[in-house]
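With one protein chain held back, the other chains of the complex are shown just where they sit.
Moving on, here comes chain A:
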Amino acid sequence: MDPNLTELCQLFDRFKAAFTRHDYETCSNLLTQLKVMLTGFKSLPPLFENTKHAVQELTIARDIYEHAVVLSVKIEDQDAFERDFFQLKPYYTDACGRLPHSPQEYPILGLNLLRLLVQNRIAEFHTELELLSSSALENPCIKHAVELEQSFMEGAYNRVLSARQSVPHETYVYFMDLLAKTVRDEIAGCSEKAYDSLSINDATQLLLFSSDKELHEYIKEEHPEWEVQNGRLIFQQAKEAATCKEIPSLQLINQTLSYARELERIV
């Protein structure tokens, strides 16, 4: 066996050991070393040279990046997640013909979809979705994210929240918690427009707070314009679009002149 590969494997074993101990600081340090070592292998993307141990090296590299993605979720670093995911992606798209299917693939792809949803990058969400085959869409991890997006778009927020109980993978919890925050803001925005007023009890329930105190703090921080009177929450309705009282004469004159000019050109 190639000495470099052996060294890589040993280091990776240490990384995995630290990972199971939940010693994430050591993990991050080891990961940096691992990534530096990976740059030395010619069989990996973007070169994809067909060396003697290519399959072995690709497999272990994929494994490392999969762990890196999960690690970034554990240490709650979204930027690292994005970086590691993009490094991992070529292994799924371009090397799929040479490597056996990874059991981690769908959970990680689903995780990425969830991240895009949390960051409200819907266009990218759909772009990623197009890359998935119909069998991938049937996978519970992917399906979870896709259904969340639908409920989110429709406005069925309670479905989004109840989905937290049925996460397909433990790593999903972090993003689901972030999503709950986004959902609360959305509900607040919708309620503001949809209701004239709400009782404090209803508002607490609607905005998913466990006590009135939390609600009051939230109002103070996010929506100081909301009023609380006699145990009711009163929203300030935006002024109705006023009907046209006067004729916008200047605009009309400009338009009419431009029509005249154009017509003259035609005749």
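Keep this in mind: a residue touches a chain if its C-beta (ideal position, glycine included) is under 8 Å from a C-beta of that chain, and two chains touch if they have at least 3 such contacts; residues count from 1.
FYI, contacts and distances are computed from a predicted model.
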Name the chain not shown, per its UniProt record: "Vacuolar protein-sorting-associated protein 25", "Probable 26S proteasome non-ATPase regulatory subunit 3", "S-adenosyl-L-methionine-dependent methyltransferase" or "GATOR2 complex protein WDR24"? "Probable 26S proteasome non-ATPase regulatory subunit 3"
Can you say which of A:37, A:55, A:129 or A:228 touches the chain missing from this structure? A:129
For the chain not shown, which residue from A:154, A:170, A:185 or A:217 touches it across the whole complex? A:154
Touching the absent chain in the whole complex: find that residue among A:8, A:198 or A:215. A:198
Please output the residues of chain A touching the missing chain, sorted low to high. 122-124, 126-127, 129-131, 134, 146, 150, 153-159, 186-187, 189-196, 198-199, 202, 206, 241, 243-244, 248, 252, 255, 259, 262, 266
